[in-house]
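One chain of protein is taken out of this complex; the other chains stay put.
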Amino acid sequence: MTAPVQAISLRKGRLKRPEMATQWQLMWWKFKKHHMALVGMSLLAAFVFSAVFAEFLSPAVPSERNNSYLASGPMGIHFFDAEWDFHARPFVYARTTKRDPVTLRKLSVVDESNHWPIEFFVRGSTYKFWGLFETDIHLFGAKGGFIHLFGTDTLGRDVFTRTLHATRVSLSVGLAGVSFAFILGAIIGGIAGYFGGMIDNAIMRLIEFIRSVPSLPLWLALSAALPREWSSFQVYLAITVILALIGWTHLARTVRSKLLALREEDFTLAARLSGCTDMRIILRHLLPAFMSYMIVDVTIAFPEILLAETSLSFLGLGLREPVESWGVLLYAAQNVRSIAHMPWLLIPGLFVVFAVLAFNFVGDGMRDAADPYSK
Amino acid sequence: MQNDVILEVHNLHITLDFDGEDIPVVQGIDFELSAGKVLALVGESGCGKSVTSQALLRLLPRELRITSGQINFQAADGQAPVDFVSLAKDGKKIREIRGNQIAMIFQEPMSSFSVLHTIGNQIGEVIRLHLKASKAEARALTVELLDKVGIPDPARAVDQYPYEFSGGMRQRGMIAKALACNPSVLIADEPTTALDVTIQAQVLELLRRLKADDGMSMIFITHDLGVVAQIADDVAIMYMGRIVEKGPVGEIFGNPQHPYTVSLLNAIPRLGDLSARRELASIRGSVPSLFERPPGCAFHPRCDSFMEKLCDAQPPPLTRLSPIHEVRCFLHQAAEKEAAL
Partner (left out) sequence: MIRFVINRFVYMVLTMAAVSVVAFVLIQLPPGDFADSYANKRQQAGAPITAEELDNMRHQLGIDRPWFVQYGKWVSNMVLEGDMGYSWEWRRPVTDLIGERLPLTLLLAFSTLILMYVVAIPIGIYSAVRQYSATDHIFSTVGYVGLATPNFLLALILMYLGQRWFGQSVGGLFSPEYQDAPWSWPRVVNLMEHLWVPVVVLGTAGTAYLIRTIRASTLDELDKMYVMAARAGGISPMRLLLKYPVRMALNPIVATLGWRLTYVISGAPIVGVVMSLPDTGPLFLHALLNQDMYLAGGMVLIYCAFTIIGTFISDLLLVLLDPRIRMEGQA
């Protein structure tokens, strides 16, 4: 290596006292340098928070129908009223219903003379928090009326509430899918990399084959083949398995190539010479050595699975109501007519975009961090 | 500039941009290259010798920057010298000198050629650029050059790809490319390091012949004192971005004054070491990282003659032991003072 190259790798590694730091410390130092990765991390934390406390954070329950506010748009939060007077407590304008004289449809009309102030820790519809205990406390609500931050759908259900609940489902599908893919990938890649030879060759061919096939049509076809009479929970499980079945290949490749490289290392030989079993060598010596790469791959696989689930559900081939994911919510926005009348139904889509963005940012940061000497 | 000096480096400083922080890499080095001579820059890896060689033609990667100093080049007798530092980095003027009047060969022959283009294409490119030759002329000249550097069947080799060449052949190809426009200075950055010992000897022999036959001046970067003894006229020993000792090769090898030079020379294994059961000498410790440059004389933590509150307080000044021998060490400053008293 020439001196400048060395100097640059030092620079990029940011190693002031490398010998003092553990591998994880080094990675964290490097990760911290990545500002977008930190932004992504915070965004993800916010998503996880709203997924965990969805019932509490939303002003309604998902199935609740507001018959006096059907298919109507987001309600703005105001500090100033129509006369430009300031209110310390934010409010939403009251709504009244009228009937359209021609179509006889119910219409919601803004009533600027009446305010519904926003209050915190209000009592609303009862729900079972985490299915454990019953309560009716919601983080916020509008006193004297209702509040729909993201508007309502044709049945008068609160889009904000449903989106928060869908966050939970979407993230959990992603998590389950990724975990399953992770296990599959680690086992299959591990077998290929550790034993090598014929087994490795066969597995690599299989991976190459799966990757050369367009994934979405295959996913679609597999989900379409699910029995119609399955319950929504069974479908949920089946969908995660389907997503994982196609998503494991990348992980398996990483595991395999790292293993192939590592098993030639001296410490592997040393461990073998001192009588360690294969299993022990894999678990104690090899796994920690490439754990970081696997974490990176998981971060990269997550948004892929998230997008796939959203697409499947959007087409009506993935999750189905009453299970609600972002894709299921978007299913309602499938045709131009409904988007033209109710563009707010696309809001869950923005959640998808932000979640994927956040994962990609974190993934980029992790990729850099995983290899302290890389660029 | 002196009459026979062709390239002169004066007080050159190079820093590394470390996320906005400036880390000094080369700290004010001076040397002159005389026409027809070979100057060797010697030091352990990381001492800044490669960076210096790349700086000479303004080839430094983005992260490294010349902060001050001069690189004066005397193109031909009677012409005014050009200061490369004052030229635009990839400007027309410096480009006309690169590969034409000053050529360079690199440490890793394996990666110094693009794998997707033929050897002939890559050498011919330089010829066509500087000599304004046609494609056919360039090709003919390339064949001639390949023959000159000792590549067998040059007419075939010219259409071959680098991966069809062995390491030694590639380095010969690299040298052929460097010789293409008959430059007056050749900068060789560890040209033999990546090669097998026998190939090393052949390449060295080739370079020596070029010096003898064509009177080419060379700056030879290496960490191998054995190679220095074979080819160099003058030696400059570098340690952490400074030249610590400089002089003609006989003087430095016969009468080393800096403790670092002494240790380097002691570390060369000699025939008979084994039978005499002498242990291989090595230098205590290792080169510190750029971020932990020791204060004062950078070598003091590894030096056997370390003097407290002197060596670690400030960098030693240059002491001229004789008109041809310079050293940067407090030992000699003290001796000089005593002599003066």
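For reference, chains read A and B in written order, and residue numbers begin at 1 within each chain.
In the analysis below, contacts are C-beta pairs under 8 Å (C-beta built on N, C-alpha and C of every residue); 3 or more make two chains touch, one makes a residue touch a chain.
Bear in mind that the values here come from a model prediction, so they are computed numbers and not experimental data.
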{"item": "Per the touch definition above, residue among A:A94, A:L330 or A:A369 touching the missing chain", "value": "A:L330"}
{"item": "Contacting the left-out chain in the complete assembly, out of B:D22, B:D90 or B:E144", "value": "B:D90"}
{"item": "Hidden-chain contact residue, picked from the options A:P101, A:G131, A:G197 or A:P214", "value": "A:P214"}
{"item": "Those residues of subunit B which, in the complete complex, touch the missing chain", "value": "54, 57, 59, 61, 90, 95-100, 103-104, 106, 108, 111-117, 122, 125-126, 129-130, 161, 163-164, 174, 177"}
{"item": "Touch list for subunit A against the chain that is not drawn", "value": "2, 209, 211-218, 220-222, 224-225, 227, 303, 307, 310-311, 314-317, 330, 333-334, 336, 339-340, 343, 346, 349, 352-354, 356-357, 360-361, 375"}
